[in-house]
Every structure is written in structure tokens, then in C-alpha cells.
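One chain of protein is taken out of this complex; the other chains stay put.
Note that the chains are named A, B, C and D in the order they appear, and that numbering of residues resets to 1 at the start of each chain.
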Amino acid sequence: MNIMSEATLENAVNEKVAAATNERIKMRGEKVGVFYGDKQALFDVDLLVRQNQVTALIGPSGCGKSTFLRCLNRMNDTIDNARVVGQITLDGEDIYDRDIDVVELRSRVGMVFQKPNPFPKSIYENVAYGPRIHGLARSKTDMDEVVESSLKRAGLFNEVKDRLNEPGTGLSGGQQQRLCIARAIAVSPEVILMDEPCSALDPIATARVEELIDELRENYTIVIVTHSMQQAARVSQRTAMFHLGNLVEEGPTEKMFTNPDDKRTQDYITGRFG
Amino acid sequence: MNIMSEATLENAVNEKVAAATNERIKMRGEKVGVFYGDKQALFDVDLLVRQNQVTALIGPSGCGKSTFLRCLNRMNDTIDNARVVGQITLDGEDIYDRDIDVVELRSRVGMVFQKPNPFPKSIYENVAYGPRIHGLARSKTDMDEVVESSLKRAGLFNEVKDRLNEPGTGLSGGQQQRLCIARAIAVSPEVILMDEPCSALDPIATARVEELIDELRENYTIVIVTHSMQQAARVSQRTAMFHLGNLVEEGPTEKMFTNPDDKRTQDYITGRFG
Amino acid sequence: MTDIPFDPAGATDAAAPPRRDIGIKRRYRAERRFRLYGLVAIGIGIFFLAALLFTVIRGGYTAFWQTSINLAVTFDASVIDPDGKRDSDPNVLATANYPLLARNALATRLGIDVEAEESRADLRLLSGMISQGVRTQLRDMVMADPAIIGATRNVWVLSNADVDSAHKGQIDLSVPESRRKVKDKQVGWMKTLTADGAMVERFNSGLFTLGASSRPEMAGMGVALIGSLYMMLIVLVLALPIGVAASIYLEEFAPKNRWTDLIEVNINNLAAVPSIVFGLLGLAVFVNFAGLPRSASLVGGLVLTLMTLPTIIIATRAALKAVPPSIRSGALGIGASRMQTVFHHVLPLAAPGVLTGTIIGLAQALGETAPLLLIGMVAFVADYPATPLDPATALPVQIYMWANEAERAFVERTSGAIIILLLFLAAMNLAAILLRRRFERRW
Amino acid sequence: MSVSWVLAIILVIGVAAFMVARMRAARLEPQAGVKQHSLPGYHGSYALILAIFPAIIFFGVWKAVSPIYVDSAVWRSLPEQVRSASDVNRSLTMGTIYTIGDGMRHLAPAELDQVRSGQADLKALFASKGVALASSGEAYMIPAAETYRSLSDSSSLSSAIGAILLSLAGAWLGLSGITLRRRARNNVERVMLWGLIAASTVAILTTVGIVLSMLFQTLTFFQSVPLSNFFFGTVWDPRFAAAGSGGATGQFGLIPLLAGTLYIALVAMLFAVPVGLFAAIYMSEYASRKVRSVVKPVLEVLAGIPTIVYGIFALVTVGPLLRDISAALAGGQPFIMAQSVLTAGLVMGIMLIPFVSSLSDDIISAVPRALHDGSLGLGATRSETVRNVILPAALPGIVGALLLTASRAIGETMIVVLAAGVAARLTFNPGEAMTTITVKIVNQLTGDLEFTSPQTLVAFALGITLFVITLGMNVLALYIVRKYREQYE
Partner (left out) sequence: RDQIQIAGSSTVLPYAKIVAENFSEAYSNFKTPVVESGGSSGGLKEFCKGVGENTIDIANSSRPIKESEVKACADAGVTEIQEVRIGYDGIVFATDINGPDWTLTAQDLYKALAAQVVVDGKLVDNTVAKWNEVNSALPDWDIAAYIPGEKHGTREVFEEKLMTEGCKASGALEAIAATGADEKAAAAACIAVRKDGKAVDIDGDYTETLARIDSNKTGVGVFGLAFYENNADKLKVATVEGVSPSVETIAKGEYPVSRPLFFYVKKAHLDVVPGLKEYVDFFLSDDMVGPDSPLAEYGLVAAPDGERDEQRSAFESGKTM
């Protein structure tokens, strides 16, 4: 009980601040916990995701970043033994509500996975798939356009423009990752969740994706998991630090990287490497 | 014809240099080319891998790094439409020779893949598998030791020590990656090929793996693909830069990062990010 | 959990932007429809299974009970050994007129004078009420203990099959007496006996243990069970390894060329060969060429093996194909040989599919009659086979033969036999299903 | 020495070699810089293989070849005039000689002498020993039988000795030269590979066997019935010739049977495939583990029910039901007969449900979940995911399952006999009866007709024809699968 009010207090305060700075809250997690079977992987996470901002989730491997990210569009539903407690809202609506429409939710909150998982279809079809099921392209030319622009924005178009009809699984690791990004943005979701979108990318491609994120931020809200402090620093406005399933600290990126409140954050970001 | 003598010339020069500096050549690629179907993905690569050194392969996504890496232990054999030309030797033996025992080759030249691919078995079994088939542990205790030390060296042991019997597929992305590293080093190969072993790792885990690489270097030879220039700079003694399927340049890491010969290398490593 | 005093109530939450139309209603309808189709499909399957089981069980459960008559049989020496030569001639005891003993006992029981001239007709009717099997039953008692001669024993004897059917109400007693096998007098006696508790339905263990017989009450599935058991063992021992080995070769090792295409097409094609043609093959190869005996379960097992192979191979190949390549490269990458990769990683992952193929293949083999026809297993076999080389039948054969019998009593036995076959099938599949569940795993 | 003894001895040698080799390999001294190539178990298995396989192959080949040699030797030992006289029924003569030779083993020495001196009534004597002789044989057969006997005795002795020696030699070879670098694993695996190859040739051999076991009779059949009559005839009435043709052989038109086969199989597939596929999809995508673990085996029971039960079900329940329903719908005249293509297809479809559902379920479940997640993460509904991502990825396997199903539909007999009857007619109306090739194969083979007549022999022609037709369909299917295959990862 005690802990609870403490935690929500934090959110409340944050909200006040947000309101003061005229930031709108897109998503809000309250006391989010996740169990895999009996094992709890995430504990009482309270986190606000601000609209048109990039929120970076950082923390050591296995601390629960992906798990939390998956909560945000209910991808955890698909894991047999996963159970989510707490509350998460999108535009004030509880996304774990019975009435909520998971499909619509996922079309509004898109996701790029940690392991690239292109469909065993052609590159074109990989990208066209989302728009097609959501009916976002009226005609073949529309679709071509959507596919092209998505691939372009993901920085892949030039490499694959001659082989749009070849299978997406024949691409290199980094190309697959960019394909998955293109696939996700092709449906223009309101929130985009990216689980280490640049892990398999070289610096140039990374730069391209980071640019893209910056671009997208104007219209969309982005949550990104990254291991690169630099990346977090470069692209995000706010950063949340996880440790052992707990949210250690959350705040404006600048502050987090210069003057973190928590000792663990400090230790982590000043670790020898970056 | 012309090109060929030119290329091998390069190797020959390099060898002279190696001999002069008392370095032993562990592996040697000569005019290595790879075709996927009709499409050539790698062109005439000449590269020396020096014993007890870390060779880093860098280059933009899709340039053929993984492809080349796979040539070194003939993993390309398993891709239906892949065809390798040219010659690669290990300790002077042509590894594409008819007489060569591919299995033994792969036990000597181990590999960590770009996408973590743990077996759908328990964590313990994932690591114990290699030592078991190679008869590296005589008893259960031996095996326990091998598993524990491998997991420790990969920096995973603490996180999983209570759940060694749970499936390796239930780990987080980074944990899976470290599991695959543990699995590969458990068989103590002579050469270890690592395809972006730290892409899903946080800085601390990355540091652990880099330490590991440094450690391993004393007894083994390592080839690593990485997108992080810093990482290449930190761990490798020699760096090879690929571009569009061509080996652009190869040399001591220091020189590569301070004074590359090739304009493309220069451009790549001084790209805005790193 | 939201009853926090100063909940700002989402004042700062983003106002819901205008929702895009992604046809959600329509898609959900499609989704529900799709799901419904699935449910309906399963429903259809289960409905028909239930209907089939219902018809079978309704028609067959009575076969597991058999009308028996309790008689106080006097082992009359004057009947068994009228000439008193049993010590010198061993055949006397073997060939004595035992049914007479039972008939006399029944007559006594019903108060009919055995000696009287006018009861001759009645006595014939009485004989007709007792199963001919009483001959071996009483004979075995006497042979086991000749001292029994002269004594009286209480014995449960089987009633004749027609009486059994009448007792179970399967014969329409309203038709004129001349049109039915059970006469009015017999019905009267049955009532008397039933009222006395001397005629009851007892569990029909003979259905499981006895061999074939032309007398329904004496007919059992024993030989067929043994025959099927032998055959299924042979099929399992041969078809599963050969099938899996062939699939592994084709899927994991074979170069993809015309020759392997040929093999692949061939195997698929074998699945379409009518089963009786396998019988022709078995006759030609195993009986005529290799000189194996006719009617033997060994030959049957071999024929069914060939017939089952394509099913197992096709299922196994599909399962092997479904294992993601990353598993293979993972193992190869740490120096496992291809053989090791396949046997340590790929095959275990494909095991559920292999087992499904095995289940279906074995089920099919278990229910097959046509190929057995040509190798002589659709036969009347009364003696138990000691080895797979002895004549035997199989469960579906017995069903097939009983289904074609004229006697009414075989109707329920046919259904009873089907129930036994299904039990056999269930027992056989249970192991495979449990195994399959162990191997099932998502990744 | 009997065959089983020889095999047992070889086996014992093999097992011993295995144990010793494994032990030796385990005790090898490790050397600096030299890795042991193979695990001890592989060394053991290699020794086992060397000890067993060559010996058994030798033994088997000898056993297969020596009778041919003995046969020709015995034949040559026969007097010239006998040879020329009985050339036509050589096999009969030789058979008698063999029977006499084998029968002589059962005789006591005194009886043997009698036989040799030609005094004994062979037939009676042999009968008393339980050996059947078709005739009493001729005098020249006795020495020939003895030749046969001594030849085969010495052959079996030398084969036994040879095999055991070979086995010992193999064991020695396996045990000597166990070194760190010996590639025992490669050798063992090579043998395993040959084993796998051998297993896959069983299918080829079966095919060859099937064709051979039918070819001869088929040719005989086509000697009396012209090809065109068979392949292009539209009337199946084997006992009656077409009016005016005057022939006595009858009409063997394949077309109505072929049409019936395809039609009934099509109806069955039209029922089984959607039901089975949807059931599979539901089980793998929607149902909980528990439900699935119950429903799947339950549906599999459908595949195990003997087809005669389905036949009876069709005959007494489904057929009349369909007829009555159609009569009620049409108001009087039923448009579906009790025996009809529809009834047969429907009931056969029920039987085929698990072929589709269980196999497809396994294949669908094997699609990596990352693909699933990828699609769901884009906001696809489950059904969209299944239709657009999962099914295409699982397609090759599913097509395999469907092929198997179709094959079963074509090969089924009992259901068709009882549900659609045996009347070979050519019609498009699924409410009427048709019959299939398989049914006719069974009927012509098991009938009362003369077994030498074309009426019976036509079964073989039908068998081979069906074989060729399905072969063609399979080639087509292979081609299609190749074209549309989607490989994941």
C-alpha cells in the first residue's frame, strides 16, 4: 500500500510537470508488473510516455526492457505463461480493458522486434502487408508509393529496389532489421515501439534510422529500447532506466545523462563503455 | 588474370610483413568470392587472419561481412544456392579441399551467429551440447564445470544460475546472445568467428564480452564482425573494411582508424557516428 | 488501484486523436467468422465421431454380455462311457456325447421327463437352447479331473446364440413362430429360467479370448487380437525407422536433383496406391518369391509396413521441413556433424509430426482388410497363432467377416468387435500421443 | 549350421568388437596438440559395423546366389535326353528334385539306401515324413537329388565359415588402428548415410515390385483386349460386348471408372480439406493447450475406424438420410440417391478429416512464433495472421498433407462400395451412383469369374493405370509446390 501510493505519487508529480510544460501524455503505465509463470520479471513500473517525444528505455540485458515494451501493445498476450498486472492507458483508455480492441491497439501502437523477423514473402509484400490488412492503400499505385516511401525512410530502398520481389529472408541481418522498421512505419501507427532497432546496423544505417526517428517524432510518439547510451542521448527526450525488473529512474534525457538521481543510473551510464 | 596476381601479391606482401613481425598466419583467404544464385555477394577477397589476434570486419550493412565470415567455417555450404569460389586455408590446409572434414573444421572454427539461435533445450543443455559431442568432458562434474565456466566467461552465469534447466529460448535477447557465445566457447575452438556478438548487449555485458575476447585471444584466434567502430578499435588488432562485397582495405587497427589508405574507409569511420 | 486521491484524471492525457478507419468492425466480424469456422470444423469432426461411436456402441455394447444358463450337470457315466472302456481307450473321454449331459440337466431343471417318448420334440428344442460349445467345456472338465464322472456339478453353460439374441430382445417375437429361430416353447422356458435366476447375462470374456467360430456364442476376437498385435509390432518396428530414415535422407542429405525428385514423387504416389495392390505385391514378393507362409501375420505385417511407409514418410518430411534452419546452423556452427545435427536437434523437434504420421499410419494399417485378403488373412482361424508365422487373422478382418455372417447374433458382435478394435486403437495411440505431447514445443 | 546360428555368432562378435573398441578408444593417451577425432562410442560402432555388415552382406549374397549356381549344376548333371525332353517344364522337374533332395534329409539311413536302389515308393515314403510330392518322380531324379543335397550342404557350410571369418576379420580391422586421429565418426556416419539411402530406396523397390507384380497380367490382358477399348471406352461392362461388336469379351471402358474415382475423391476433398484445415487452424491458433491435446487425438480416432464401419454408416445412416432430406426438399422425388457420389464423398471426407487436421496442425505449430508476433505486432488479427503469414509459410507441408489425403481418397474401397455402389456409370450428377477404379480392382480380383479371363485380369490393368495416373498428378503437385514455396528464416 505504502509503496503503491509512493509510486503513483511519482507519476502524479511527473504529470504535473508535464502539464506545466504543456506536454501531453500519450501512454501511462501504472504499477505494471509482469510474471513469466511464477517468476516476476517486472515490478510495479510507473511510467509516462509523452506525445511527440522519444522515450528511451535503457538498462542492462535481461532487466525487463523488452518485457515492458511488449506490455505497451499487449504483445505479451501471445506468450503463453506471461501475465501482466497493473494498468496501462493509451490516450487515457485502459488498454487492458475488456472492451479494448487489441488489433486496433496494435495498429495504433506498432512494434519493431529485437530479432528481425521478416515474413517469408517478398520484400514488397513484407512492407505492403500492414497497409493492406488495414486498408490503408486504395490502389496498386498507392501501395507502391507506401512501400517505396517506407523503405526509403528506413534507408533500405536503394539496396533493394531491384529485388523487391525477392524474399525478405534472403537479406543480410541489418537489411532485415531495416525491413522490419519499414514494415512497422508503413501502417503509420501513433506510437512506435522499437526494440533495439539499430543493433544490427552499421553507423550509416544507424544514422539513417536515428534521423527517421527524429522525423517521426513530429507526428508520432516513440519508445525505443537501446543499449547505446549515445544513441539514447542523441535521439531521446526522456530516458527511463531499468534494473532487475524495476524502473530505477525516469527523467529528461539530458538530466539523466548529466545528473541522475539514482546511484545505479550513474553507475550504468558512466560504465566504462558507451 | 591481372587482377589475380595483383591480389595475391597483396597477400604475399602481407605475409612477408607478418613473418617479419613474427606473426603466424592462422587462416588465409585468397580470391574468395561468393555467389547467391546468380548474384555475386563477395568479390575476390584476399585476407589473412593472424593467430592470437583479433581481426575485426567492418563495413556497412549488407556489404558481405557475414557472408565472408561464413566462408571461414564453410557454413555457406548449408545455404542451398550459395557457391564459394577461391581458396581459404586453415593452418595451410585448404578448407574447401575434398579431404577436409567439415565437421572437424567447424569444431576448430566455431561460430556465433548474428541472430541468436539457442536450441529449444534447457540452458544447461545448450552449453553442454558441444562439449558432449566432442567428448570434452569425461564426467558429469566435468561437464558441470565446463558449462559453468563457459556461462561465466560469457557473463551470463549469475543471471541464469537458478534456471539452468529452463529453456534457452525463454531468455531475453541479450541473454540469448550471451548463451550462444557461451555455447561456442564451450567447445574451445581454435578460431572463433563472432557475427556481431554484442549487438543485443548492454554496455556492461558488452564489456564482459570484450574482456572475454581479450582473454581468449591469448589462446585462440578471433574474427569478429562489428558495427561499432569503438568496439573494433578496442578489441581488435587488425581491421578489415568491406564495401559492396569488396575488401576495401585491411591493416593494423590503429592504422585503419588513424590513417586509412582508402577514401571509403576514411569516410566510413569518420561518419558522424560511432 | 486507481483510487488515488489526486488522480489528475487524465487531464493531461493526450486527447484521443481522430481514429483512423481500419475497418475494424468488418475485420472483427471476419475474425469471428474465421474462428467460428474453426469451431464448426472441429464440431463437425466430433459430431461425426460421436455419431459413429454412438451407432457402434449402441449396436455393440450388448455383445459384451452373454446369456448363460446355470445347470446342475450330472456327469453320468452311462452317457460319457456307455461301454466302460475309458481306461483302455483314451478317445472315449474325448469324444463322448457331452451335450447330452447338459441337455439332460436342463430337462431336469425344467421338469421334463428325459425318458418319456412324448417329450422327444421338447428335448430337441432343449438341445437347441444350449451352445454346442458345451461339448468342449464339459470335456475339458472331465479330462482335467476324470474323478468327476458320476458326480454332479453346478456349471454355467452358454446358451445358444439365438436364445441369447431373444433374451436380449433382438429377435422380434411377434412374428409367426415359423419365421423365427426361437420357438414359443423355448421362450417360455427362458422366462422360467430367468425368473429362477438360472438364466442371466454374464460378462462375455470369450469375445476377447476365443478364436473364430461358426457359432456366434463361441466366436471371439482372440486370434484376431494376437494377429493384429503381431502385425502392429512389425509395422511399428519396420515402418517407423525406415520411414523416418528415408525422410531424413530425402529432407536433410539428398542432393536436390532429379533422382530425389523421383523418389519424392514415388513416395507420394505410393500413398495413392489402393491397399489391395499392396496385397498383390505381398503375395508376389513375400509368399511366392520369398516363400513365407500364407495367412501369416508376418506377411501381413510386411505388407502393411509397405502400405504405411508413405504416410509416415510424408508426415515426417513435412515435420522436418518445418524445423527452422537456424537450429541447424546453430548446431553445425559448433562442430556437430550433419548426422548429429539431425538426430540431436532436428528430429526431436520434428517428433510431434513424426508421431502424428505414425499414429495415422498405424491406425490405417490397423483398420485395413483388403491387402490381407490376397495373402490369406481373411480367413477362418480358430487356433491361436504361436508365432507370427502361424495363420492368424486381424481385427478388421474379423469385423469384416462377422459383418457378412447370416446369423443375427453376429450383428451385435460385429459392433462389439468394432468397439474392441477402437479400444485397441486407443491403447495403441495413447503411448504415441503422450510421447507427442512431450515433444511438442513452441519456439 | 542354421542361418540363425550364424547370424547370432556374427552378432556376438560384433558386440564384443564394439565393447573392446570403445574401451580402447577411451583409454587412448591424449597427445599434445592432437585432438581425438571421434568419441569412443564411434570407434566402438565402427568396429561393430566392420564386424557385422560385410559378413552379413557376404552371407546374404551367398545365400541368394548359391541356389542359382546349385540349380544350374544340378541341371547340368541331368542326362542329356532328360534335359532336352523336359526343357519346357524345367522348373517343375527341378522342383521335384529339390523336394526329393530336401525330403531325403528326413529319411533314416536304411530308407535312404532303399531310395538309392530305387526300391522305395518315393511318394508314399515321403508322405509318411510329411513331405508332399506331386508325383513319384523318375529314376534319374534320385542321383540328381543327391547332387543337389551335397552341393547345397557344402555351400551352406562354406557360407557359414566364410561369414564368420569375415566377421572376425572385420572386428580385427576395427580394433587395430584405433588412434586419436582415426575418423571413426565419419565412417560410422557414412554407413548411417547409406542406411538412410537404403531406407529411401525401399520406396523405389516397392514401386518396382508393384509394377512388376502387375505387369505380366496386364500384358496378358492387353493381348485379349485392345488398348483403345480400355483407355477410351466409355462403357464399363466387362461381361458384355457392345451391341453389334460381336466380341465375347465385354467392354472395358476406363473412362467411367476414372471419372467416378476423380469425382468421389473431389467431393471427399471438398469436405475434408476445409473442415480439416479449419480444425487445424483452430487447434493451433485459438484453442488452449488443453483443448488441443484432447481434440487432436479425438479427431485422429476418425482415421482409425475401419473403413467398413464407415461403409456401413454410409449405407444405413447417411445415404438414406441424404435421400430423405433431398426428397423432402424437392417434395417427393429425391434428387440424391441413397447410394451416390455425394454420400461416398461425404463419408470418406469424414474419415479424411484427421489426415488434414492433424498433419496441418503440426506443421502450423512449427512455424516460428517470431512470424506470428511480427504480424500481430502490425495490428493484424489472428485470422489475418493465419491466412497471410502462417499458411503461406506452412504451405509446402500442408500440400504434402493434402496430397496424402487425396491419395487416400483415391485408394479407398470399402466406403465407396457401400456408399456409392459398384455400378460404373458416367454422370455429372453427384446425387447419383458412380464407382471407382479401386472398387473394380477389388471386385474383379475377388470374384467368381475365371481367374484367367480378361474379366479378372483387367484388375491388373486398372491397377497399373491408376498408378500411372496418380504418378502424373504427383509430378504436377511437386511442380506446383516448388513454385509457391516460402521458406522461413
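As a working rule, contacts are C-beta pairs under 8 Å (C-beta built on N, C-alpha and C of every residue); 3 or more make two chains touch, one makes a residue touch a chain.
Computed from a prediction, not measured in an experiment: that's the story for all the values here.
S.K.: Out of all the chains shown, which come into contact with the hidden one?
M.R.: Spelled out, the missing chain touches these shown chains: C, D.
S.K.: Any idea which of D:A8, D:V208, D:L270 or D:A423 touches the chain not displayed?
M.R.: Of the listed residues, the one touching the omitted chain is D:A423.
S.K.: Write down which of C:R27, C:R408 or C:R436 is the residue touching the left-out chain.
M.R.: C:R408
S.K.: Since one chain isn't shown, list which residues of chain C touch it in the complete complex.
M.R.: 94-95, 135-136, 171-172, 175, 178-181, 211-215, 287-288, 291, 293-295, 373-374, 376-383, 391, 401, 403-408
S.K.: On chain D, what residues meet the omitted chain?
M.R.: Those residues of chain D that touch the unshown chain are 89, 92, 95, 99, 123-124, 126-128, 130-135, 237-241, 243-244, 246, 248, 312, 315-316, 319-320, 337-339, 417-418, 421-423, 425, 432-433, 439, 443-453, 455-456.
In this text, only the chains that are shown with their structure count from here on.
S.K.: With chain centres taken as the means of their Cα atoms, state the distance from chain C to chain D in Å.
M.R.: 22
S.K.: Could you work out how far the Cα centre of chain B sits from that of chain D, in whole Å?
M.R.: Using C-alpha averages as centres, the distance is 49 Å.
S.K.: Just curious, how far off is chain C from chain B if you go by their C-alpha centres, in Å?
M.R.: Chain centroid spacing, chain B to chain C, equals 59 Å.
S.K.: Give me the residue numbers in chain D that touch at least two other chains, ranges are fine.
M.R.: Residues 185-186, 368-369, 379, 381, 384, 487-489 of chain D each touch two or more of the other chains.
S.K.: Tell me, which residues of chain B touch at least two other chains?
M.R.: In chain B, 103-104, 107, 115, 133-134 touch at least two other chains.
S.K.: What does chain B use to touch chain A in their complex?
M.R.: 36, 58-62, 66-67, 114-116, 159, 163, 170-175, 178, 195-196, 199-207, 210, 227, 229-230, 234, 268, 271-274
S.K.: Taking the complex as given, what residues does chain B use to touch chain D?
M.R.: Of all residues in chain B, those touching chain D are 101, 103-104, 107, 133-135.
S.K.: Quick one: in the complex, what on chain D touches chain B?
M.R.: Listed in rising order, the residues are 35-37, 39-40, 183, 185-186.
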